[in-house]
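Mind having a look at this structure? Questions to follow.
Omission of a single protein chain aside, the complex is shown with its protein chains in their original locations.
Now for subunit A:
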């Protein structure tokens, strides 16, 4: 009886509390440029999600430390998704009403869901290095910005890199290339691009899916041991990557023949395996680990030295930290570009979209911001939301990542028609009329 009245009291108290607490939470932030930050610091992919989130938030802090975006201060708020799509949608709904500038979901599943919602709410979605590959066609995907490359860019360059090692694209004929992928929209994205290349060069593409979260790969690697493909492409995330490398070690598959996408090419993926991952390479969509770049030094001096850093100090400059940092930078630069047109005040999502669509970061601007040697120029347009498709390859030497290739560029002659076809199909399904060049000028 006592227990029961306790329960009743608890229930009443919680209802009262909710009324008291939730209402002041919905405050207006009209004076500051508000960046919602969708993160996953918990769950199966936390090891990779946390450094990204730290980099993202740290860069926003750095912008404030430098005086804001043309004097406009930046505010931000994190929302935890645990990599679950439904929680991601809830976060989006919660944060969008507070004047959200731009969303960067860092999850292909959430990206797909937001692609349906962003046009209605008029908030741009940046998916720097991931997301829907066909969304590079800005005429159809008005609100999506897969800046710095998509999975198709990654897949295309992966084949170019393998061909270069083999001595030319014509040498690919008859080769066997296996794709070990995370069995989700993320892992499936590169398949059309790889199939297209397989058709062009006559190599044999083997598809080996791994179920979420990817700790069970024995069967996959048994198949690799049996078939002995010439190369293995690794399209994993989180714990799947280190598991794959350990299995490769156990199977005796040479790590030198393995090539990962950038999601499979960061410190958390290889640290556990250590020397066992030596020789393993991964694509970097532009940057790798950049502990010596100017922006990282600025960060340490202006944010971390003052005790305002978000994560551990020794993680600053690691691969995923840099990915978060650069993602935030792209959003901020979108705002800065929009301010050129609409005045130096707080921008709405619609104005930021214009800014992102007319982004033109040349090498000098990047160097000034401290990205010398980290990035190459990015220029977007109404129809091209990709902005850049430069890729380098870096290799793990047992202790750190080192760049081992020159810059590659994805072959847009291959990818562009595919993107047009896929986005055309999407537009037809959704009854979207692609924007004409005249509409683009607005």
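For the reader, a short list of remarks on this structure follows.
Operating definition for what follows: a residue touches a chain if its C-beta (ideal position, glycine included) is under 8 Å from a C-beta of that chain, and two chains touch if they have at least 3 such contacts; residues count from 1.
Simple rule for what comes next: contacts and distances are computed from a predicted model.
Its UniProt record calls the unshown chain "Branched-chain amino acid ABC transporter permease", which is the correct pick from "1,2-phenylacetyl-CoA epoxidase subunit B", "DNA 3'-5' helicase", "Electron transfer flavoprotein small subunit" or "Branched-chain amino acid ABC transporter permease".
Only one residue in the set A:64, A:101, A:115 or A:380 touches the chain that does not appear here, and it is A:115.
Residue A:191 is the one among A:69, A:106, A:191 or A:375 that touches the chain not shown.
Touching the chain that is not shown, out of A:89, A:316, A:361 or A:415: A:89 (per the contact rule at the top). Contact residues of subunit A toward the unshown chain are 3-4, 7, 14, 17-18, 21-22, 24-25, 39, 41-42, 46, 50, 53, 78-80, 82, 85-86, 89-90, 93-94, 97, 108-109, 112-113, 115-117, 120, 132, 183-185, 188-189, 191-192, 209, 212, 422, 429-431.
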